[in-house]
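Reviewing the structure listed below.
Here the complex is missing one protein chain, while the rest keep their positions.
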Amino acid sequence: MSDAALPLAAAAPARRSSARGESLGVRIALIAVSLLFLLLFLLLPLAAVFVEAGSKGWEAYRAAITEPDALAAIRLTLLVAAIAVPFNIVVGIAAAWAVAKFEFRGKNLLISLIDLPFSVSPVISGLVFVLLFGAQGYFGPWLQAHDIKIVFALPGLILATVFVTFPFVARELIPHMQSLGTADEEAALTLGASPWRVFFRVTLPNVKWSLFYGVLLCNARAMGEFGAVAVVSGKIRGLTNTMPLHIEILYNEYMGAAAFAVASLLAGLALITLALKTFLEWRFGDEIAASRRH
Amino acid sequence: MSVAVTIETIEKRFDSFTALRGVSLDIQPGELVALLGPSGSGKTTLLRLIAGLEQADRGRVLFGEADTQELSLRDRRIGFVFQHYALFKTMNVAENIGFGLRSRPRQERPSESEINKRISDLLELVQLPGLEKRYPSQLSGGQRQRVALARALAIEPRVLLLDEPFGALDAKVRKDLRAWLRDLHGRTGHTTVFVTHDQEEALELADRVAILNDGRIEQVGSADDVYDHPATPFVCEFLGEANKLPVKVVGGQAFFGDRPVLGGITQNQGGPASLYVRPQHLRIVDETPLALPGTVEHLRRNGPLRRAEIAVEGLKRRLDVDLASQVAPAIGERVRLRITHGNLFAAA
Partner (left out) sequence: MAAATPLRWREPSILPGFGMALGITLTALSLIVLIPLAALFIKAASAGPADIWAVATSPRTLAALKLSFLGALFAALVNAVFGLILAWVLVRYEFPGRRLIDAAVDLPFALPTAVAGISLAAIYAPNGIVGSLFAPFDIQIAYTPLGVMVALIFIGLPFVVRTVQPVLEELQSDVEEAAALLGASRARTIFKVVLPPVLPALLTGFVLAFARAVGEYGSVIFIAGNVPMVSEIAPLLIVIRLEQFDYAGAAVVATMMLIIAFALILSVNLIQAHARRRFGDV
């Protein structure tokens, strides 16, 4: 809108002229189509999780999420995320620092490589680690000889999770840090601040909301990942079963209500993630550069 | 039946902002009218109302005798050139210009060969022959402007409306296009209204200038009218530089303090007033009667002219005076100023 004098909220509808708008019937039809589509593909599935979870009553629900295997799965999911997410935070920040603050050859290639895991099937993300560390993998015999387990054990779950969540933090930080430029850091350095002080007092505060945003998405994917961990887990109950894998086992054993009970916990996590994400976009929209694209 | 567009007491509000407060204006066929005013004065809103892009809260717009209320945008046949041209970037120049003709209902649509003929004629007219296949992103600002104009002319508009037609161009191109547009209007004779905030542009181009301020038309008239005989202090100040002197009018003479500075006042007014004097209407003179004594404090170059800033006792702001080339006072020199022309407005 060209007329900056108008209050922002009022400007948009007021300046919308008669030349830009569909007839009421078309508008209603398009809104109805959109709502129906969302209902069929997004809202009903979400609601069904909670409805099915409660279908056998509160006691059954409580039992399903407190039985030892379920608790073990919850603990394992939290543990994997607690390792994979901080790892990706460190790497994501390092990658964003290198890419956003410096000019060097091969930068675009590096960005593409960081994004690569997004275009790889989760199953393949798990498969590659089985090929490396599985019993018949390249390092399998050596690992066996030294009694180290990676595949069908915690390290494999973590590796697969790190792979699929690798780009999340970096790709939120890179565009934001690029848009900020290097002037702040240069000013701090000329004032005599040490490099780490510059990073923690100047750079990090500037990008904290996009960092949080990236971490949020990274965490949601880490806790919810299925395909990649399914391949490397071996699905040993109580040992290498994460929550999504536990859901699959329960579901395949026709314990639908129990499966949905555990699923409802993850759906709750998804709703919290969405709420926080929406809040961040609403409150810090201009600071989250890449919020609309992933 | 000699009026092309009649605007009758238009009022328009946007939520808390009143854009137009009862504006009336007649536009003659073939006339080139400028809507001139500062930003927020309502000039663009008025243009959009004529086009039908906004609806008036009160008042009406007539084309000839016909009320435009019932006319669809298509039937209004308005050629509108937007400030940023609004060219369709996924269409090439020819497709842009032909868009209006190809949008007509089948029975009114010219044949493809007629359309193509018309496109090349129009490109000839706007002096861009051979650019049919270019895309807007491959054109300079001035070229886009002319394509936008050709596109607007293609539908044989009843009225041509231009919103800040030179606003997005750099100074050199503006000057060239201005002369060119004047010339084009002379040849095609379209009834044309354009919006500008640049008084030089308005005065140079338009047959008549309507000066808007705060949602009202302050004055309508030819360039000479509005420049030499401004109806309000706003018009006087907006159309160029002016020194402002508080005076008292007694018996056909204006007094600054107890000194008469301007005589022969025929307007039927007396008492306190403001006298507006343009820098070129102050002359350094030798004789005393009807002269204002002052001290030269600054001399500077102002394009082809030299400009003196002269302090006058009893006046806070120094007077700006344009000097004739042979006059060369020194800084600190005492001089006397004669007012050769001024505009008097009763003190508010």
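The letters A and B name the chains in turn, as written, and every chain counts its residues from 1.
Here is the rule we go by: contacts are C-beta pairs under 8 Å (C-beta built on N, C-alpha and C of every residue); 3 or more make two chains touch, one makes a residue touch a chain.
Keep in mind the model is a prediction, meaning the values are calculated, not measured.
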Who does the absent chain touch among those shown? A, B
Which candidate, B:Phe82, B:Trp180 or B:Tyr227, sits in contact with the chain we can't see? B:Phe82
For the full complex, which residue in B:Val5, B:Ala19, B:Ile119 or B:Ile155 touches the chain that was left out? B:Ile155
Touching the left-out chain: which of A:Ala60, A:Ile83 or A:Val120? A:Val120
Mind listing the chain A residues that contact the chain we can't see here? 13, 15-17, 19-23, 27, 30-31, 33-35, 37-38, 40-46, 48-49, 52, 87, 90-91, 94-95, 97-98, 101-106, 110, 113-114, 116-124, 127-132, 134-138, 159, 162-163, 166, 182, 185-186, 189, 195, 198-199, 217, 220, 223-227, 230-231, 243-245, 247-248, 251, 256, 259-260, 263, 266-267, 269-271, 273-275, 277-278, 292-294
Touch residues of chain B, complete complex, unshown partner: 51-53, 73-74, 76-80, 82-84, 86-91, 99-100, 103-104, 135-137, 151-152, 154-155
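Methods note: only the chains that are shown with their structure count from here on.
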Take the average of all CA coordinates in chain A, do the same for chain B, and state the distance between these two points in whole angstrom. 57
